[in-house]
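Would you mind keeping the following structure in view while I ask a few things?
Here the complex is missing one protein chain, while the rest keep their positions.
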């Protein structure tokens, strides 16, 4: 019963098989191989346009490389105050940009509200050399609260950002999970909504270790090959990245994986919603659930072997009444590899300890 | 007939199988899994002491993280003038150290001579705030010329460096290839010879993408977890790095792979040595051969489908009479995956074009 | 009637005379001159202990160099959300530290409250490699709101910080102005209250361009000579920095200058307090006044030639009822060079436009 994260899962069988298949014979190093070319072609098809794409191993690398392409060392990058790039990457954006400043914008349910962005952009000093200069906006899709921006919401935010001269990055570590929830196309959720650079995640959704940085305007990507190399992210046996990404995209495999993960989460959330005492500040829109568990339910789940992490409740902000004494605030994550029986067992344990609402 | 590099090969079957085996069930992320622990244990056994070890995907990352641990932003790191960290990592050491300066030391056959190091260390200004301060020495084993330092040579250089207050890094991208040539223990070729930090490569010798940074004094490694994360090199599904490194080390697999690669190179070099007109500036001591090929031999090999790269001859320096007109200076690299029949075919082609010495 | 800033003033006559006097003959470059030695001696006397001191030209340089000595690139530095290092130095701390993150702590009247600092330090993740690691606390004395921490308040904050393993920096751009208000000794307001590193400002209080970075534990300062040089802050004709700092400290000149500046501010604040419609969110504790001016008063002052800057009112936060329509929120700063007649004229203009309270 592992709901700790979607990165405690392994790789999907199809992706693993693709890695094995890629092992035949010799191939040019550093990404000049046919599988990497195949991945690039599929990415263009999936996103319905020319793109510049760069495969790397981690989401942190993808985000930091993307941000380094849009912000100078004296730039400001706006993002949600709890964004992964702000809180969970140990300063990678600062390292790769040479010292740019992340400016956190508060917002309910992990989302930046257009009105708040507008205020921040209006208030932020410009052209005054004492202040870092607005350069980028970074949106997380799925957000840190497991919620999703609609394409319309993304478009509103990118319009504001573009109007202020900023480029817009999307941290799409869970891009697929958001996409299958929105029932839109990859293009609609990215460049058609104004995204300039996308960290397109695959690792959390079934790859072994593979992410892509996608530039919808390839002319902005000229420094990427060098930035990737000097940050140690150009794999010598690049074919194995190409193999992962190609297998991920072939025949909609990625969408199947995400649909499975989201389905598990929906079922889990629906089950939890019926248990007295359990509260969820935000809707389950992708493959994450945030829940306040009464202490006795938490204890019963742990005793039963369930794995999950506590979460910082203060991040919930005004979206939820604060936990009572003994309550714990937790995050549950499902993945393509989640066992349906584990969802059942989890709910059974929770019900036994909490009692089910009629 | 691919002699372009040892990174055009895939992974060994044992390592690929270990990755597949690691895919079962869930595992804690970010390296807190049993396979990473197993790899750490094996590294300690292999090196016969406590070490702090950090797995990453690329040699550039391993080197740059190692150097960042031994040099401040205002430090000087001495290395051979043609070292990989100097010439082939697009400034990664500068990025990770925050701007330290690599100081190239010339030397024959890719090796730094103790007398030259002594002169450089004596001449380099110290304590004068106008100059970067000597902080580290980095040795490449195997060198960029395919040659090997003996343990005694390493010990002489590290003694000089330590006497001058420097820490010593070894770029061991081809550590295994050097080791099986020297017939010594990993401990003897590293910490017993005075190495403080080692980039222990596995990728060029059969891993998919796996290198380890090893600190023989773990107290020097306290910043590594954070530096690795902020550079985007902490893999979420860390078990797959652990699986690779463990399989690499189990039952001497790594030594078998390296012995195989070196054997191919020795046979190839021996064959080339008999062909009139082919000259080799340096002995073949591991799995690389540097050769001056008469133009017609080069043409015949290329026509026959042989793959290899030209090399900068000026690096040969005084070790070899310069190439004649039409000659080309090339590098040939073998790996565990080299086919014996490819060595045969290559030699046959070269002989046909060049004629064999009696 | 220039109340725009204390850096629109020139240098004091004594300091200017010292520069002229220093111009005689030749002197060793880069701070190895007798005047710099004299300044160091006076700083030790004034602070009653051994210190390592480094003279530079700007407060931004002093702050950034100080912070680089206490935080690694993956460190977090806590400061007030409106601190100068956060908002007004264009990312200098990020540049000099190699990417450390400034974490803003909200607080009334420009001051960090001990309870808030405690919460922040307790909540901030530690040892988790995903997050930057707490390394430093930076306090501004005088604060950005013109208020002052008492020695007791400083001691409480530094005790919390030290208890959490942090070093504490004080941005003392207006150290003298705070000191003469608190009627304590320099030692009491700094190291005796737990400050580890001090940016000791002189420029705003009568120097031409001179600040000192002071380390109360000189063993922490070993990298400073190199960091200062590589940031371009080691003046070749260092005697002129020594001359300024020595003249600043000789015979309590610095305290006289600050007392004069503070006196002007006090008189100005007292006068404004009597004018109907003018509100001041914070007490005038040094040489700065923040005031909400009714539009007609603002207009009359501007028409009369008064110079001052508008200020971001949102920084006032809950300390003051928001300005009415037409009100403007402004900052007024006095210096040693402020003319008493300018204070009179300013008040007269304001009174005429606003009417005086009885």
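Structural remarks
Each chain carries a letter (A, B and C) given by its place in the written order, and its residues are counted from 1.
By definition in this document, a residue touches a chain if its C-beta (ideal position, glycine included) is under 8 Å from a C-beta of that chain, and two chains touch if they have at least 3 such contacts.
Given the structure is predicted, the values throughout are model-derived calculations rather than measurements.
Screening B:101, B:253 or B:266 for touch with the missing chain picks out B:101.
When the omitted chain is restored, the residue from C:163, C:232 or C:340 that touches it is C:232. Contact with the chain that does not appear here is found for just one residue of A:34, A:72 or A:323, A:72. Checked against the full complex, the candidates A:228, A:253, A:279 or A:351 give a single residue touching the omitted chain, namely A:228. Take chain B: the residues that touch the chain left off the picture are 73-74, 87-91, 94-95, 98-102, 123, 129-132, 312, 314. One chain is missing from the display, and on chain A it is touched by residues 30, 72-74, 98-99, 129-130, 132-133, 223, 225-230, 234.
Looking at chain C, the residues touching the absent chain are 2, 4-5, 7-11, 16, 19-20, 22-29, 56-62, 64-65, 89-92, 94-96, 203-204, 208-209, 226, 229-237, 239-240, 307, 337.
Just so we're on the same page, only the chains that are shown with their structure count from here on.
Centroids of chain B and chain C (each the mean of its C-alpha atoms) stand 52 Å apart. Rounded to whole angstrom, the centroid-to-centroid distance between chain A and chain C, based on C-alpha atoms, equals 41 Å. Counting partners per residue, chain A has 89-91, 94-95 as the residues that reach two or more other chains.
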